[in-house]
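A single protein chain has been omitted; all remaining protein chains appear in their positions.
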Amino acid sequence: MSCVVGIDLGSTTTKAVILDGNGDVLGRGITNSRSNYDLAAAVAKTEAFINARFGLIEQRVEATETAEAVAILRRAFVMEQLLHQLRRLEVLLLEEVDKSAPPQLARPFREAIEEICRRITAEEEARFRQPALLRSDFFRDAVGSAFMRIAEQIGDPTGVSFDRLIGVYDKCIIRVENEPMDLDFRDHIGDALARVSNPRLADAVEYAVAYDLTPAATVGTGYGRARLPFPKEQIRSEILCHGLGAHAMFPGTRTVLDIGGQDTKAIQVDGAGIVTGFQMNDRCAAGCGRYLGYIADEMSLGLHELGPLAELSKRSVKINSTCTVFAGAELRERLSLGEKREDILAGLHRAIVIRAMSLLARSGGVDDEFTFTGGVAKNPAAVRAIRELIQENYGERTLNISPESIYTGALGAALFANRMVA
Amino acid sequence: MITTAGIDVGSGAVKVTVMRTDGDGGETLLAQISTRIRRREIAKVVDETFDAAVEAAGVDEIHYIGTTGEGGEVPYATGHFYGMTTHARGALYLTPGIGAVLDVGALHTRAVAMDGHGRVKDYKMTSQCASGSGQFLENIARYLGVSHDEIGELSILATKPEKVSSICAVLAETDVINMVSRGITTSDILRGVHESMAERFVRLLRSLEFAGAVFVSGGLASDTGLLTALRDALAKKELELGKLEVVTHDDAIFAGSIGAALWGAFRYRKLSQHGVAWTAASKVA
Amino acid sequence: MTRAELVEWARDIYDDLDFTVVRQWLAEHPTRKAAGYLPVYAPRELLHATGFLPVGVHGGGDRLEIIRGDAFYQSYICHLPRSVIELAQSGRLDMLSAVLFPSTCDVIRNLSGMWKLLYPDVYVRYIDVPQVPDPGAAAEFWAGELNHLLDDLAGVSGHRPTDDELRHSIAVYNETREMIRTLYALRRERPWDVPTEELYLLLRAGESIPPETFLARARQYLAAVEADPKRPRDNSRVVIVGAFCEQPPLGLIKSIERAGCYIVDDDFLLGNRFLTHDVPADANPVRALADAFIRNDMASSVLYEIDPMGKRNLMKNRVAAASADGIIFATPSFCDPALLDQPMLRAGAETAGIPCIAFKYAENTGQFQQFREQAGTFADSIKLWGAA
Partner (left out) sequence: MAEALKDRSMVLQKEMIANHFERLAQAPETGEKVVYTFVPGNLTELIRSFGALPVLPEINALQSGMRKLSGEYIAEAERAGHSEDVCTYVKCDIGMMRAGNIGPGGTKLPKPDLLLLSYTGCYTFMKWFELLREEYDCPTVMFHVPYQGDGKLEPEHREYMLRQLREQVIPALEKVTGRKYDEEKLRHHLQLSAMAEDDLVAVLQAGKTVPSPIDGYFGTVYYVGPIFSAFRGTQEGVDYYRALREEVEERSALGLGPITPEGPLEGEKYRLVVEGPPNWTHFRDFWKMFADEKAVVVASTYTKVGGTYDFGFRHDPNDPLGTMADYCSGCYTNLNLPARIDMIVRYIEEYKADGFLINSVKSCNSFSAGQLMILREVEKRTGIPGAFIESDLVDPRYFSAANIKNRLESYFQMIDARRAGRTA
């Protein structure tokens, strides 16, 4: 079956979406954009394909197996990927030790590294059997904290100290993150299947492996799109992709607001998803998701806690500073003057939303229906403030928010790819 | 002989200096004390520090108590002077011959040009954008896991400084993350940040006219990496700006309180000539 | 009323972005109409005589969140028009049947065209004041413009004033101008008794109420000041220049005074004082108004300066008249008239040995620390090295 791929190379995360010939989503993949952009795009794409093949497995076994069985297989697969990366990390770590450790420490150092990797592997296998906690699937986050913890336990202040261990880790983790690796479906599904030892899935897996998912077209978009190794015809502006993506998710969409980590876009689309007007903010964190992220850091809160806390406010405080950093200082000052956290937070949410409103106004206002996308759409206080201000200034509007909204841009790109094929 | 005190209330610490001046240019520093505020009530810290400084100075009469910084509300002050006024004068006391002060704080930086007597001739302040501010540097350092004191040393070790391309103090973090992932060393990154800050400072200084060295005061005066970057940046503009020396002083944090004490003496004398004699003795008694 | 009560009364009007006092006035009589005018100078006598309540439209200051105004203006245009548009788009100016746009600058001029498109039912007039004080052609042109405006306004309000009614309106505004001159003189002499914040609020309230009411309140204020004298402080005396159109936030005015500067002259709400002398109330009224503009207009950045030495001497004269120690050029960001004039004015001031500082604000600026620091440093330098 022919499929198409859309890639959205964002400033914080890179997303990929695969569509089938009918324009239905086969798979989605996401990775962080820390590393070099080519790689981020490749990883996101690989993830999306893996996702798609798992979808095929699900379809295939729908009648005979529970969703649970496939989920277990998927976990096993993710673990195989992780272990694969861990093995690579270990090789690099040992090389680094050989290269840079003082001779008298070479042996204990090697042993310590091997021990840490052994323990991480054991922990992961235990976790697989007992999947209690959710946590980030990004390799750095998953392995980093474990490495840190174990290094602390076994580090020897007089010999192979914690600092030494972390030192080599920091050097190598970046390299692991930045080298292309075999993480594809085919590479690890066999091991995963063996691990779950559920022979009833074998047929479906075989089917999924054999299934031809050769992309007929790929389109890239996003902040980093100029660096994608694609010819010009395969690049679309993120504005167009977001517009089309939002239209595909909610066909009644006329106005789209995307508040991402580093930019905010207000887009107007017509009934066919064609962009008729747009505005973007410039490179200033005030007014993007990062503003809230910075504030969360200042208050030692998690991003997800920010909105609910702000919602407790009865009386929002007017924030005078525009700049994110100055707002952080104002926040501290106001806290020390005894103002309530929730009231200040409410003011900060209002500030970012007001900025978004001004962008919306510039792009041509808010028409029915209004679709809110980007990471900040996950923040209930921001959503509420948007809802209120739109109501006050533009009247009643339908507000769409999709749980998959982070993929809006990639979806739009994939739809463009689809058009190239059609 | 006139005895005066300067109280500089900053955001992090209170500094008090007691000085003695005679009519013909003799200026003696009797005592100086700095206390960190650490979330305590500011008025208390001021009282404490002031009392300690007066005691250390061993004086029983103070003719003028000058405040500066956020010290406008100190009840026993004789007069208040603003930060640029006092920093210029204090810096000149610490390092005679300078022509300008660059006061680098966490959020704002002020460049102040002065004449040979420490009078403010002109100034420039950074805007309400924290790009290139001290806080910016601090955030980056925090991300890199570098402590405040290490920043300078690390920066100096840089071999291939890497410019931070984004101007926004917050979004620059992304650039830094990207740099780390590209294997650029901490030293090179810090130096890059220092360089962009230095460029910004050069722009401030460039719009002022003054003769003499630039004295760096404020929280970042002890950051040798920043000083080095500033020196290099000024050297690059030597054709346009002439040769500019960059100096600082171990007591740079006292520049404000010294200035307040010295201007207090000046003002006291001026008011006395006009027949208004004020003595701030009440507090000391 | 006590001083505090008067100030609160004025502050309420200032704070009220819905113009409740205007709406109340209109509600009192079904035939009443209100007309807005933008800064700087508008012939309010004509509005008054044709039965309009003249309402100063000065934007929403720091009390207004801009939601739709940014859809009309780029970031490099001053703040005033976007906040005026915000007021209008949110329905807060819907009680105005006419709006006058003086030729203060290109921004206000273009706003007149926008108003025509946005509010086709409102009478909109661009007021092209004469740029040259030529008692011949320019006076004739201006009289023609005023007559044209008078005809139009009469058409909108349905009341064609007689010459006597026009003369009466002129007399009322002569009295208002005289009152404002008195207030300014008092502040000049005893700035500690007339804090600029209070004076400003009073004048600002005066732009939303009938002139007769303003006069009554202003008299009460003068009496209250005499009854409640304050103590002088060791402050410097400064003149504020550049704030004639987009008004500074109140916090800025307060910050300047708190930093140790008495404001002894300013160009806030300049239209109030644009005619420096009484307009003859016994002549052909329109002609008299036209001549007054040609002969007795306030030298300012909004008009062409015909005298080559005019810009050089202006600051010297103003500082001398106010016995001030220095000048603070406080201009709205992106304000062409103020900012283009500033180098000339400043050069003149500096030649005369007058200390100056300059900063830029926006009407919605919320942080004053910078201004306080600059004004304070300025006050310091005057205190330490000034003549006093």
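To keep things simple, chains are lettered A, B and C as they appear, and every chain counts its residues starting from 1.
Definition applied: contacts are C-beta pairs under 8 Å (C-beta built on N, C-alpha and C of every residue); 3 or more make two chains touch, one makes a residue touch a chain.
All values derive from a computational prediction rather than experimental measurement.
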Residue touching the undisplayed chain, where the options are C:167, C:204 or C:346: C:346
Hidden-chain contact residue, picked from the options A:108, A:277 or A:380: A:277
Option touching the unshown chain, where C:36, C:54 or C:130 are the choices: C:130
Full-complex contact with the absent chain, from C:175, C:193 or C:305: C:305
Residue of C:176, C:333 or C:381 touching the missing chain in the full complex: C:333
Hidden partner interface residues of chain C, rising order: 71-74, 76-77, 81, 101, 103, 105-107, 109-114, 116-118, 125-126, 128, 130-132, 134, 136-138, 140-141, 144-145, 148, 304-306, 308, 311-312, 331, 333-337, 339-344, 346-347, 360
Hidden partner interface residues of chain A, rising order: 236-237, 239-240, 270, 272, 274-278, 282, 362, 364, 419
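Criterion: only the chains that are shown with their structure count from here on.
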Overall pattern in which the protein chains touch one another (line/ring/star/complete/other): complete
Interface with more contacting C-beta pairs, comparing A-C to B-C: B-C
Centre-most chain, if every chain is reduced to its averaged C-alpha atoms: B
For chain A paired with chain B, centre-to-centre distance based on mean C-alpha positions, whole Å: 43
Whole-Å separation of chain centres (CA-atom averages), chain A against chain C: 54
Touching two or more other chains - residues of chain C: 367
Set of chain A residues in contact with two or more other chains: 321, 326
Residues of chain A that touch chain B when the two form their complex: 11-12, 34-36, 174-175, 177-178, 262, 283-285, 290-291, 294, 321-326, 328-329, 336
For the chain B and chain A complex, residues of the former touching the latter: 39, 106-107, 128-130, 133, 135-136, 139, 166-171, 174, 177-178, 180-183
Touch list for chain C against partner chain A, complex: 65-71, 90, 366-367
